[in-house]
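Just one protein chain is left out here, and the rest sit where they should.
Per-chain numbering from 1; labels A and B assigned in written order.
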Amino acid sequence: MSETAIFLLDGEEVPFEPGQTVIQAALSAGRYIPHLCYHPEFKPHGSCKVCTVKVNGRTAASCTLPAQAGLDVESDTEEINELRRTLVQMLFAEGNHFCPSCEKSGNCTLQALGYDLGVMTAGFRHFFPDRPVDASHPDILLDFNRCILCELCVRASCEVDDKCVFALSGRGLSKHLVVNAESGLLADTDIALTDKAMEVCPVGVILKKRVGFAQPIGRRRYDPDPISAQALRDAPRPPTGAGHCAACEVEE
Amino acid sequence: MTETRGDSAAPPPELADILARHGGKPHRLLQVLLEIQASRQRISPQVAVEVAESLGVPVARVRGVIGFYAFLAEKPWGRYRVLFSDNITDRMLGNMELLTALCEKLWVEKGRMSEDGLVSVDTTSCTGLCDQGPAILVNGRAIANITPQRLERIAELILAQTPLEAWPEELFAIEDHIHRKDILLDHGLQPGDALRAALARGAESQAEQAANARSWREGHGGGPSGPAATLEEIKRANLRGRGGAGFTTGLKWEACRNAPGKIRYVVCNADEGEPGTFKDRVLLRAYADLVFEGMTVCAYAIGASHGFLYLRGEYRFLLEPLNEVLARRRAAKLLGPSILGQAGFDFDIEIHLGAGAYVCGEESALIESLEGKRGVPRNRPPYPVTHGYLQQPTTVNNVETFCAAALIAKHGGDWYRAIGTAKSAGTKLLSVAGDCARPGIYEYPFGTSVRQVLEDCGAVNTLAVQISGPSGVCIDGSEFDRRIAFEDLPTAGAFTVFDSRRDMFEVARNYTHFFAHESCGFCTPCRVGTAMLKATMDKIAEGHGTPYDLAEIEKLDKVLHLSAHCGLGHTACNPTLDTLKRFRPMYERRLKSLEFEPAFDLDGALARARQMTGRDDAGAHLSMESEP
Partner (left out) sequence: MNAPVETKKKLRVATTSLAGCFGCHMSFLDIDERLFPLLDLIEFDRSPLTDIKHCGPCDIGIVEGGICNAENVHVLREFRRNCKILIAIGACAVTGGLPAQRNHLDLGDCLSEVYLTEGGLEHGLIPNDPELPLPLDKVHPLHEVVKVDYFIPGCPPSADAIWKFLTDLIAGRTPKLGHGLIKYD
C-alpha cells in the first residue's frame, strides 16, 4: 500500500499535504481545532497551547505538530476540552478583561472561544495587573490590559509588514509587549493603519481610534455563528505581503 | 532619578569599542549587552538604540532581550548591586536575616536602589554555591560563606565606595569541596591524552571506513580515520547525558554527524541553574582541561569545527581562568587548526556568558540565547542535532557528559560500561548540600544507594532528600534504599538533604517561587500556572488555605503536565505534589478551616479606607471567618 496522506482526527479521516501541520490540515478540511495564537499566514508559534490535542496517548500543540500518516489525533474530547477551558480561564484571570466595556466584544477570539467552550467564569483569582494604555498615536490605541501575549502582532509586523513595530520584553508573568521606539511610545514608531499588524490582534489591544462601535454589538463576527462553525475562515492561505525582516532570521 | 554618569551626552568611547569588537553581528547581542551592563550597570534606552543600529536589529528586540535576563537592566540598580542567592539551602543558613541586616546597614529597601544611587539589595535564584552558602553576588562577582562579620565588611567597602577590584581577594575565595573521587575526578589524564587515543583508534572494518569518509566529507577531507571508531566507543560505553534527561550520547552524536549541514557545532551546556547543583562549577574550575578535551573529542567524532561553552552568568568568575586554559590548549595544538598535527581537524571553542535565566539550561533555549535572543525554548521537532545553532547541526551536552566522553575516548567503551549498573554506565557526580556535616562533591558509580550517600556526607536525622533539584523528586526515609541510576532515581546531580527540623511545605514553597520567577512566559500554562501555584502556596502559608486550594494545586499540575511548552512547566508542580504526598500533615496543619477562605486579608483590605476616613469602629473591620 502506498503512503496515504491521511490521519485520523476524532476517528475521522483528514487528508494532508506534505509539510502541513495537524491544525493546517484539519482547518483545510473544514475541521475546527480551537486555537488562539495560530494564524494561517504566519509561521507556527505554539504558545497559547489552546490547540493542544492528544496524539497516540501524548499531548502536543497541533499548530506545531507535523501531520503524519497514521496519527490518531483526539481533539474534541472532554479531557482536552477541559484543558482548553482551563487555559482560557487562565488568560481571563491573567489580564484585565472587562468585556462589557470593551469595543472588541463580539469580534474577540478569546471571548468567542470562551463561549464555545462553555467558560462561565475565570475560576481562578484574578491578577488585576496594572497595565497603562498607550494612547500616544493619533489613530491607534494600545490597551495592554487585554493582551494575551500571542505575538500575532509581533509576527505580522516582522514577517509581513517588515517593520518589527512590536516585540516582547520581560519574562514570566511580567512578560509584556513593547514597541519599537526609544521613547517606548507607539506614536514614535512607523506603524501605519494599513499594516497587517493592525488586523491580527485577537483581543482588544490594538484598536483603531474612533471606529470602535461602527459595527453594532449584535452584528459582529461571532454573533451569528460560534467560532467552531467558522473553521474554514482560519484555513491556511499564502501570506498577503512579502515583507522580510532580516533581523528575524539571524541565520540567513 | 537622574542618569548615571556618562550616560547623558555623547557615548563614552568604550561603547563604540564594545560594538566594534562584536562586528555588528546580531547573534552577539547578548554578549554586547552583558559588556555594556558590566561597564555602566545599566543599558539606557539611548544606548539600546545605538546597539540596535550597530547590530541591525529593531530596538524593540534589544529591549526585549534586556527584559528577559535577570542580570540586564534598563534602569539603574546602583553602583553596587548585591544579590543574595535564594535557594532553600541559603534560606536554611539564614540568608534572609543577613539580607535584612544588610539593608538596615545600608539604609535601603529590598529591591529598591538607595536614594543616592549607591546600592541595591535583592535576591536571585540559586548561584551554585550551596556547599558554602549563604552566597551573594556583588556586581556579578560571587562571594561565599557569608557571615554577619563578612557582611559587615562588605557593607563598609560599599559605603566607602571602594571599587570592587580593590576588595580584598580573600573575600572572593571559592572552595571545591571534593569529598569522594572515582574514575572521573581521579582521571589521571594529561591534556591531549584522550585526543591522541581517539586519533590512534583506527578504523578496522570497511563499514567503519565508509562511515568515516562520510563523516569527514564536509570540511575535513579524507584525512583522519578514527571518528567513527570514537563514536563507536561512545555508543559502546552506553553513555547517557548527565544534565538530567539522560538521552543516549552516542545516538545524539551520530544523529548530528549524519545530519546535512554546512557546519557543525559542539555546545557545552554550563548553564548549571538547577537549584542545589554545583558540580559543573567544580569541573570547570578544577577539571577544565577534561571538559575541553571532551568537547574536542566530540568535535572529532561528529566533524564539528566550532564549539561554544555557555557559561551561566553566576559563574562569571570562571571566565578568565577558562579562557587561560583555552589559550594554553591552543598553544599546545589541542585546539585551533590541525589539532595534534592532524590535517583537517580544525576546532576551536568560544565562551558565551548567560545572564541569569534558568530556562536557558534547556538546550534549545540555550541555543536561542547563544544566538543573542530571548532564551525561549524552541518548538521541537526539529531538534538541535539537525537544526541547532544558526539552524545547523549542533550537539549540546552537559559539562560532565563531555568529561565522561574524554575518559571513554581514552579507555574505551567496554571499560566504561563495566562501571555502574547495566542500564546506567559509569559514575555520577553529586552536589551534596543541606543538612549534612560535609557538603560538597561526591562521585559514585551508578547504583549507589541514597543511604550510602547520606552516611558518607555525615547526614543525621534525615527527613527527606531532594534528588535532582526542584524539577526532580523528593523522597522520604522509607525510600533511602533507592539508588542513583537512570532506572531508579535519575539526577542531574543535586542532592539536597533536609533533616527533621525542616518544614517540607516551606521547601516546596521556595521551589514554587523559583519556578514562577524563572518561567520564560512563552506558553500560557507555565506563565500563568506557575504564578497561580506560587500564589496558592503563599495563601496556604499565610493561613488562608483550605482543601479547595489543594484541589486547585492538582488542577494546575494537570494543566502544566498536559500542555506546558518545556520541562520547566512540566515539573513546576512536582515539589508541591511530592511533598503533599509524603508530608501531607505539614500542609494540613496549615489549613485553618474546611470552608473556602479568601486569599487576601479582608481586614487588611480595609486598611487604606480606615486610614483615609480616620475610622476604627467595629464596622471598620472584617474578620476572616464568616460570623455565625
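In this text, a contact is a pair of C-beta atoms (placed from the backbone, for glycine too) under 8 Å apart; a residue touches a chain by one contact, two chains touch by 3 or more.
Just so it is clear, the model here is predicted, and its values are computed rather than measured.
The chain not shown here is in contact, across the full complex, with A, B.
Checked against the full complex, the candidates A:19, A:100 or A:138 give a single residue touching the omitted chain, namely A:100.
Contact with the chain that does not appear here is found for just one residue of B:105, B:555 or B:610, B:610.
Within chain B, the residues in touch with the undisplayed chain are 548, 595-596, 598-600, 602, 605-615, 617, 619-622, 626-628.
Within chain A, the residues in touch with the undisplayed chain are 92, 96-102, 105-106, 111, 114-116, 118, 120-123, 125-126, 128-131, 217, 225-226.
Following the convention adopted for this analysis, only the chains that are shown with their structure count from here on.
Interface of chain B with chain A (complex): residues 26-27, 45-46, 48-49, 56-61, 63-64, 66-68, 357, 371-374, 379, 381, 390-391, 516-525, 527-532, 535, 552, 555, 558-559, 562-565, 599. Residue ranges on chain A touching chain B, taken from their complex, read 44-50, 52, 59, 61, 64, 66, 83, 86-87, 90-91, 93-94, 124-125, 127, 148-149, 164-176, 178-184, 245-247, 250-251.
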